[in-house]
Structure formats: structure tokens, C-alpha cells
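With one protein chain withheld, the remaining protein chains of the complex are depicted in position.
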Amino acid sequence: MTALKRLLADRAASIGAALILGLILVAIFAPVLAPYPGDVTAFHLTERLQPPSADHLFGTDRMGSDVFSRILFGARITITIAVIAVGVSVGIGVPIGLIAGYYGGFPGGFLMRTSDIFLAVPQIVLAIAIAQTLGPSVENVILALSLTYWPFWARLVYAETRSLKAQTFVEAALALGASDLRVMVLHILPNTASAIIVRTSIGMGATILTAAALGFLGLGAPPPTPEWGRTISEAREFLPEAWWYAAAPGLAIFLVVMGFNLLGDGLRDILDPKLRKGSR
Amino acid sequence: MKHTVLALCSALALMTPTLGAAKDRYVHANNSAYDTLDPHTVRDVARVASRLNFYDGLYRWVDNPPQLIPWLATEHSVSEDGLTWTFTLRDDVTFHDGTKMTAEDVVYSFERMLELKRGAGSLFLPMIDPGQTVAVDDTTVAFTLKEPSAIFAALVPDILVVNSTLVKENEVDGDMGQAYMIDHVAGSGSYMLQRYDPARGFIGERFADHFAGWGEKYFDEIEFRTVLETNTRIQGLMRGDYQGLDGYLAPDQVERLRADEDVQIIEEESMRVFHIAMHNGRAPLDDKNFRMAMVHAFDYDGYINEIMQGTVARNPTIMPGNLWGAPDVPGYDYDLAKAKEYLDAYKAEHGDEVRTIKIGTLAGFSETEQAAALMQNGLSQLGITVEIESSPWPVISSAMQNPDTMPDMVPYWKSTYYVDPNNWVGELYASRYAPTRNVSSYHNDAVDEKLEKALVITDQDARAELYSDATTQIYEDAAGIWIYNTKWFGPYASSVKNVRFCPVGNGQDMRWAYLEE
Partner (left out) sequence: MRRLEIILSRLVWFIPTLFGLVFVVFFISNVIPTDPARIIAGENATEAQVQALRAEMGLDQPLYVQFGRYVADLATGDLGKSLYTQRAISEDLLHRLPATLELTMAAMVVAIGLGVPLGVISAVKRNSMIDQTLRVLSVSGLAVASFWLAMELQMYFSTKLGWTPLNGRIAGWGPEEITGFYLLDSLLTGDWASFWDTLHHMLLPAITLALPAAATLVRFTRAGVLEVINSNFVLYERAMGFPTTLITWKYVLRNALISTVTQIGLIFGSLFAGAVVVEAVFDWPGLGTYAVQSILQSDTKAILGFSIIVGVVFIGVNLLVDIIHTFIDPRTLK
């Protein structure tokens, strides 16, 4: 509970948490909140490219659909991509880092070298290569992001595990006859948790940005999916006249990524006293 | 800070025009890259400018409606059996390096096209074998076909002649100069290559000694530059960075450009039919009732009047309405009640289950995406679910060429490659072109018989009737959803005059245009 209290005491972190909470609520209640929930697939061709008004908060798009409603539904896609992609990356990266760090030697070296290969190229470049081959769809974006993001966690957990393994409490547990698996899961993993949590929060933000970039490049979900990155690229033809069309999804991305970054910073301050001393 | 930036900008603005003040220049912003200059390996509209301005063909397409005029060749005759085509060449044609053009150059060029198998070469391969082209004398060349062909003449402008001496000098390991021709020009065309950068485009300098001569006014220099982003091209034209753009613009863009007084929009009838190809060979689309339901489920008026803002004309069949041989039939209308009737008839026969229909769209071509979304919208009201999958053109085009991977529907354009009904109705619905160009798996013996016959006879009236009948039959079979025939909106700076538009070259044949303030 104290961690939560301290989180709420930090203004930046609580703003971050509020933004993320907002995103989740919007994603869940999109059909209720959206003024025109049908506008994800329905068109009103006579009302194309209307500027923002009381009827259409963020104006209308090239098919005459309500931009605001589509942004709300877009939150669902964004959150799905981020949660699954980061979840899978954590699911692959953490065990690999743990095993490699714990056993070291050849298998550890091999696993880490493999992750180095992925880290040798900026993530988006590999993600582009994968998403391009598999064809544009939400599933493939998730796959591309997961396949390229796990090494970050593997690296992180590997380093933590290496330093933890040398500590006395691990040696003590081993001396008492605990199995390797038990030591890894019950003694080492909990001690890496704070680093993982901080990294995950920031990673969510980064993943949302990369996913949006893939959408922008035409590698994301096909139309008429209201994915934010895609909407921005759709809007481009209509600039500068239809400024609202691109501004709205851009701001949505900004707010959400900002939320995850602020929360990540706050969590780091709270969970990682080492860094806290340095940054305050 | 603001002042420095402004001062800097105006200083730069003053500097730029001095670079080309003495010469009349035309700068064209193109929507795709000029990544090769070889006239024989590509044959697409996107890269037509380098072929039209650097090279000459035996004949040339000009004006609208398109006319075939003599060019490198002055005339031709066809043998009694329809197999041997003999062309008489001009004797006053020189290539850019001063070499005289002879029949040998034509033979080399044609054999090169057949050998490379790409671009227009693949179009000629089914008609004529390598080695069947001979130089009778310096100014006479003869082609011997495998079977009589009514469309060979329409393809003659695609025989672009290269300077065989120059190309042969630059052959490496028998590559027929492929490595060389990518970034060099060995032609006789109206402009000579001055600079080329695949990442940027090319500059051509007027070839004063061109055999066709020049008018009183002309552009001394033409530059074709790659600018991938539509919006940037438009803004650039309005700012005066460019003098012309490619002409197939979305209506919203046309409206914006019309509002600018420094820009003129040249409007021309064109021949580029937008349609939704349907897979006639796969259930449930193999059933005529089902297809009838489909053709009545598309909101033609909404698409044409709202999305295209009335800038295009409804086209009831696959044949462009402004071409000979197009039948006079009313287009199918958007009528969900009628669609429902046909669907019920289908269901009575095949049961109530209708699977999800898959529509493939061309990534980056928003008109295809919007058409698919509109179709999805219509079908959802009939209780049919639609899945849209967007892929880049190369991917979808290779998927379309295999009946197993062809999506149920694909909205796309059929452009003008040569002006003959066969370009549209023949290639898209005759069995002989399945599955590569007849992607619909449409097979109808009566139609095939007419289309085949029209390929070998030469009397145009008889051919027109055959095409009209075949097209009507295909229309009655509801083999596809035919939507509109494009208009061409050529955006140019107001100072550019005498752009001679032809649907084949899209108005990018620059030898006639000039600048007048």
C-alpha cells in the first residue's frame, strides 16, 4: 500500500496513472462514450471533412464518420497492441534473461548473443521487415513488435540476475537445498520485479509509438480500422485544410504515451531508491 | 530570429531562379521513383516519362481520343496471310550521339525486348518468336507473327528503338546492356539525358536535331522529379516549385488546386475503368444470383457523387464508354431491395449460410480502400460480413494471378496500355488470358468465341460488334462490378501551354508543350 500512496503523492506519476486509467476506461466504454458508435464502419458521405463543431467534436473524416468516435474506438486497438506485444516480450525476455543470468556459461552466452543480434538493429527496422513480410494486420504488428522487443527484457533481467546470484541470500537458499527453479522464481525474480515494472511502463509508451509508426507506414491494420497511426496517414492528403483530422489522433497518441512515461518515471523514483537519490 | 529566417528565405528565393533563367524549364513532380531508365524492362504509367521523352517508337500515340501517327516508321503493310508485317522506316533519324538509325537497330531493340521478357516484351512473346524479325534493308523491317493479330498495330508504339551500336559497346557478359541502360539513355527521343539520380529523378535537355523538328516554342530542359507524397506535390505546385503533376488526383485535391489562380487544371476524358473484380470461380460468387446481389449492393452514386465529388462518369461495363465497341446498356443501380431478392433466390438454392467475403485493396490507394469500405457497408445491410485486407500492389497483383489466392473481390483500375477493346474486355474476361490477366476466373464459351474472333479479323466494324456483344454478355452475367471511367485532371502551372494529352502517355510527352507568361 505504501508504494501506491507514494505514487499518488508524486504529482507527475499520478497524472500519468490518471491518463492510463482514462485510456483503459475509454477503451472499455467506447461504445457508450462515443457519440456515434456506429461510425467505425458506417459512413455519411454527404458529411465528409466537416470541421469540429458541437455535433462532431473533432470534425469528420474522408468517409464522413465522426473522428472523435473513431479515436475512442482506436484506443481499444492501441491498448490491445501494447498490452499483448509487451506482455509477450516480457514473457519471452524475462525467462531467457533469468536462465542465461543464472546458469551463465555457454547456454547463457548463446542466449545473450541471440538477443544481441536483435539489439543490433533499431527495433523499428526489424519490425518493419517482419510486418512487411507478413502483410498488414493488427496481429502481424503485434507479432513483429513482440519478436523484436523481448531482448530488451532479456538484457535487463540478465544483468540483474548476474548481480543477484552473487549475493549471500541466494547462496544461503542453495545451501539449504532449494532447487535452481525455486531459487530463480522465488528468490531472484521478485528482486528484479521493480526493474521489470519500470521498464514495462516505459516500454508500453515506446511500443505504442512504434505501432503507430507502422500504422503510418501502411503496415498496420487495414481500413476502416480506426487505428491512430493509420488515421494520421489517411489525413495527410487533406492537410492543411482538414487539420483536425490529423491533429486528433496525434494528440491521442501523445497523451497516452505521456501517461506511460510519467508513470514509469514515478515508479522508478519509488521502486528504485538508487536512481531516486541521483535524480532528486 | 523570425527576421533572420525570413531574410534567409528571401535570399534563397532570389538565388534559385538565377540558376535556370536563360532556359525554359519544366519541372514535373511524379508520384513514384524513376529507378531505371531502361525502356525495355518496365512498362508502367508511373515511369512513362523517361520512355516518352528519351525514346521513339515505330508509331506514336497522340491526342485524345488517341490516334496512331507515323513516327520512326512511315507506313506498314501486312501480308495476305496476316502474318508478316513490313514497316518502312524514315532515313533521317539520328540517335543522340549522331549515329544514324537503321533497320538493324529496330531488330536489335525488338530481340532485346523478347530476350529480357519484361516490360512490353512479355506482351509480344505470345505473338512472335525470337529470330522472326529481319532487316530487309536499311529502311525496311519485317516481323513474322505466329498467328494473325488484330492488336499488333496497337502495340507498335511500344517498340522503342535503342542505339544498337552504343548498347552493344556497353554489354557486359551478354547482358544486352542491362547494367548500362539502367542509368544511361541510348535513344533518339526529343530530349537527351543530362542528369540522372534514381533517388531524385532526371533532367533532359532538348535534342535540337530530332527528326520530327520542333515548333516555335518549347522547353529547353525538362526535369522529372520523384515526390512520393501527394500533399507535397500539390503544395509544391501551388508554391511554384513544380510546373506539373501526374493527373489522377483525388477530387478533394482537384478542388484545392482549382482555387489557385497560378494553377490550371486540364480536364480530359480518359480510359481508365475503375471496377471491382469478382472471383467468378469460387462459391458463392460462382452463382449468378449471388453476383447479381453484389452488383446491386454497391452505392455507385454515393461513390461517384460524394467521394469522387462528381468528377468521374459512371461506366456501366468494363469497356470505357468513350471507346468503340462499348455497348449501350444502363449501369446496374444501388438497390438493396433488389439485391435482397437475388440473395434470397441464391439462398433458396444453396442454403442460408453465406461465408465471409474477402476484399483485397491496394495499400496506399485510398480510392480502393474507400470502395471496399462502401461495399462492406452495403453487404453488412444484407447480413453478409466482409473482411478487408490491404496489401501493396505487387503483393496483391501476384495473389490475383492465381485462382487459389485471388481474394473474392479486388477494386482496381484497368488503365490504357494500348487503345483497343482487347485491352479491357479481352484481357480481363477471355479465357486465353486466365489466370494472369483474366483474374476473375470468368469462362464463357460464347464470349470466348467472339473475343478470339475479334483478335484475328481486321475489319473494325465487325470487331466492334463482336466486342459489343461479348461485353453485353459479360454484363448480363454480372461478372464484375463496374464503377466509373476516370477523367484526367492534369494540374499544371498556368504558364504551361499546349500540353498534348493522350491517355496512353498521360500528357507526359513534353515535346509539344511550352512556357508562356
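A and B are the chain letters, set down in written order, and residue numbers restart from 1 in every chain.
Everything below uses one rule, namely that contacts are C-beta pairs under 8 Å (C-beta built on N, C-alpha and C of every residue); 3 or more make two chains touch, one makes a residue touch a chain.
Here the structure is a predicted model, which is why all the values come from computation and not from measurement.
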{"item": "Touched by the hidden chain, restricted to displayed chains", "value": "A, B"}
{"item": "Candidate in contact with the missing chain, chosen from B:T99, B:N170, B:T232 or B:S495", "value": "B:T232"}
{"item": "Residue among B:K23, B:K117 or B:K146 that touches the chain left out of view", "value": "B:K117"}
{"item": "Touch criterion as defined above, residue of A:L4, A:I28 or A:V125 at the omitted chain", "value": "A:V125"}
{"item": "Options A:D55, A:D116, A:E139 or A:E171, residue touching the unrepresented chain", "value": "A:D116"}
{"item": "Absent chain, residues of subunit A that touch it", "value": "12, 113-114, 116-118, 120-126, 128-130, 132-135, 205, 209, 212-213, 216-219, 229, 232, 236, 239-240, 243, 246-247, 249-250, 253-255, 257-258, 261-262, 265, 275, 278-280"}
{"item": "In subunit B, positions touching the absent partner", "value": "5-6, 8-9, 11-12, 15-16, 19, 32-33, 35-36, 38, 41-43, 117-119, 122-123, 125-126, 178, 182, 195, 197-200, 203, 226-229, 232, 235-236, 239, 241, 363-364, 391-395, 397-398, 401, 436-437"}
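We adopt the following convention: only the chains that are shown with their structure count from here on.
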{"item": "Touching residues (chain side subunit A, partner subunit B) in the complex", "value": "41-43, 45-46, 48-49, 62-64, 135-137, 218, 222-224, 234, 236-239, 241"}
{"item": "In the complex with subunit A, residue positions of subunit B that touch it", "value": "229-231, 250, 252-253, 256, 299, 302-303, 305-307, 361, 363-364, 366, 369-370, 372-374, 376-377, 380, 388-392, 395"}
